[in-house]
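There's a structure below that I have some questions on.
All protein chains but one are shown in place.
Per-chain residue numbering starts at 1, and chain names A, B and C are given in the order in which the chains are listed.
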């Protein structure tokens, strides 16, 4: 969520919601898989065959049989385990000011003892230009030592780092003895953007660690943390256990991800999310709508007159992201694997009605 | 798990397992409920109607409309959130040496900054006699300040605190300005023991906080943390979020527990687990078997000749708990809501064969 | 220290230094007191009579016989103990971007688990206008909860909060359930400013805690932490011990502060530091020098041509604070209780020569 979003907490949702991409349960195939395997007796704590198969499959996808792969329940948990495992006590993490860990994880990283050094960006994307001055400034032991760069791909503003942008950033990190960690809560969406050049293998090659988000792309819960097999990945199950993240019935992660990665389901779902959102972008733009930011993924940010927002709110649920003037505001619309194209069309029609 | 248990990690299970109570998925009704609600759009982060219903239901069961009730994914996570929320930095937690937090949570409590003061017990149960000397010893600021007493009910040895034992302990705690926290990973089993006198309301009255375990009693995952509504329960969702324990799709906890607590399913499942185990106790004892400890719940600890253990191992999976002599060892057998009585009978028959 | 300061670490100082206010040892009276009492056998850990006398004296000065008063070795240590003692795990601390804890304590506060929320200011001073938007933004459990406001008086830029400014800020904090903590590493300097209206009693009344710095004002080491006697001040010696801050020979803090606070020595020393600095301000200004900021205390920030800086550097040691243009920079000059007026005059003369 984001500044300006009013949490509408205790309300039951009666109308169609574009508020986020975690409103539904699991993709039906995933749920079927859970049902089919339900009475199998399996090893606990992620050592069941399903989970082991997922590990093998991800190693295949990233092209490294030694990749360190771990199934964890949620994004904040994954971030706090990963980041704290990379850092010695005095080392800090650089993040864009809009980064999820900086804004919406209730201080989870600092709770592990590490400072975040945040940087203002225009589009949620960190570049070498943002990092260089920080490194210069932090030159001695009275300050923290910047050691890890955190990015999300896509960012919290729906923008993405392309393969070549990621490569440039990682190259810079390696030159400056920085680690690069990528929050992939919506990684499928980034990879599915036309022309991103991204795939699991080159994301792996161009980072020290990243996670593949399941919660927002077809699973009930779960993220896959992937680490290059360096020193910090040793004895990793201890670190996961210590943070309370080693589920006794780890199978529920394994079974779900096995289904999502058996064929290409994971990326198909993400594509659908992107396509529905981008269809909305195209149609709204054609009707004269401006956007707060150009996002090619499943989160989009149209600028609408306040009156139009009010009218649309009667039929759809979404967040107002930022009030620009008395009369205009940015809203955030989020689609997912579960968004029916009819609801998208319906939104576009209502927009047109409201504008006319 | 426990010292002496050899983790048999990477093996797929082909024979019936009495290793633990988290080998299967969810009770079929629970899974059905997940399927039925799967495409509902619901609020995230535990604010969906199912979760809110569970909170209301638990408040009813404990008899306090202001009880602070939270749905969390796993036991270690629940313990670390609860215990760290109760303590100021210099305050410590008293626990039996066999307590789960002391042995099998990979230092999760210490990772939140707090020392555990552990006490040797004969049966996993902490009494006022164990606590008094610790309080006397910790008399000044060069030592930690004991502040919280941790117990599990049932204990890790299958024993239970009855209602009156719990009352005595809590009374002592209150007299000595100690908080009492109860780990209820298998709470249903304790309540279901004949003559325990326990129910949710009197457990609530006789502790400052406790959790009701779902993972080991019919759910895919999930525990319900229940706190009396004192100062420490304020702003609790922040604490849960900060530890990465606020699932985006909190619905998967709400839906499951709504099913388990709609009628009496939760306690019925626990009763089944107890009954299958106690049937085994009765039958094995009749055939001359001795037990390491008298446990009235779903974990039992027969003492068997090594040769018998070997023979039983060909048909059943279980842990060897402790080697007593060259020729004798204690094994642990665990039943669950899912254990078929036929497997129990089959085990008893094999035992008899092996002994003869 | 500050961005732009080049640590000149391994050099022995041969010329007069205006680099900081901790270049010398202790005021001679303080050292005499250490010598006189050297062979007395005294209680350890701050329970010696000298330390107890200091506690009594400070309670008198702040006008509260129940004030919680603690002698601690250094400023960073005092800050980290105090701030972490005030906060529950999810609570955060608001600080100006230039605040010592935010910049120059190597992440000490975050290492205790708490996020700092920093605010850009023009003069190092936090006002209610800076705080209000932060409170509005941090409205729910996905973000940290702002709970403590950190200020330094004087600030790291030499500016001060007057009594009435402090009163306004504290009033606001109380209205918004925020705690106010004041870093007084150079507190004597703030109090000694003409017209500040500050004294120990009104600083105590207008904050929840503050410290009186000794290291930079006549002592070898040591700061006095003063807390209002609320809940958080309970069992405080445990917290000090746990951070390694309870010196076995606590006497060395007690004896020094007893001397500094017997009569008025502490404020006399601070006045001397202010006067030497302000004499420099007056004289340099008369000679046409501009200042980066108007500071009434012992840290001043003249803007000088680069060539003049170079020339002055041959005779005096000081930090270049900020390069403004190719030809101009801000330097920082710091005086102390030990600064001889002759060195000040000598600096002024050299400046005049260099400028002509």
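Here, a contact is a pair of C-beta atoms (placed from the backbone, for glycine too) under 8 Å apart; a residue touches a chain by one contact, two chains touch by 3 or more.
Everything numeric here is computed off the predicted structure, so don't read it as measured data.
Trainee: From the list B:42, B:61 or B:92, pick the residue that touches the absent chain.
Mentor: B:92
Trainee: For chain B, enumerate the residues touching the unshown chain of the complex.
Mentor: Listed in rising order, the touching residues are 1, 3, 7, 89-90, 92, 103-107, 110-116, 137, 139-144.
Trainee: Touching the absent chain: which residues on chain C qualify?
Mentor: Against the missing chain, chain C presents residues 7-13, 16-17, 20, 22-26, 28, 31, 34-35, 37-44, 47, 49, 52, 73-81, 105-108, 111, 215-216, 220-221, 238, 241-249, 251-252, 338.
Trainee: Residues on chain A that touch the omitted chain in the whole complex?
Mentor: The missing chain touches chain A at positions 45, 84-85, 88-90, 112-113, 141-142, 144-145, 235, 237-242, 246.
The rule we apply is simple: only the chains that are shown with their structure count from here on.
Trainee: What's the distance between the Cα centroids of chain B and chain C, rounded to whole Å?
Mentor: For chain B versus chain C, the centre distance works out to 51 Å.
Trainee: Taking the mean of the C-alpha atoms as each chain's centre, how many Å separate chain A from chain C?
Mentor: Here chain A and chain C have centroids separated by 43 Å.
Trainee: Would you kindly tell me how far, in whole Å, the mean C-alpha position of chain B lies from that of chain A?
Mentor: 34
Trainee: Which chain A residues reach two or more other chains?
Mentor: Correct list: 7, 105-107, 111.
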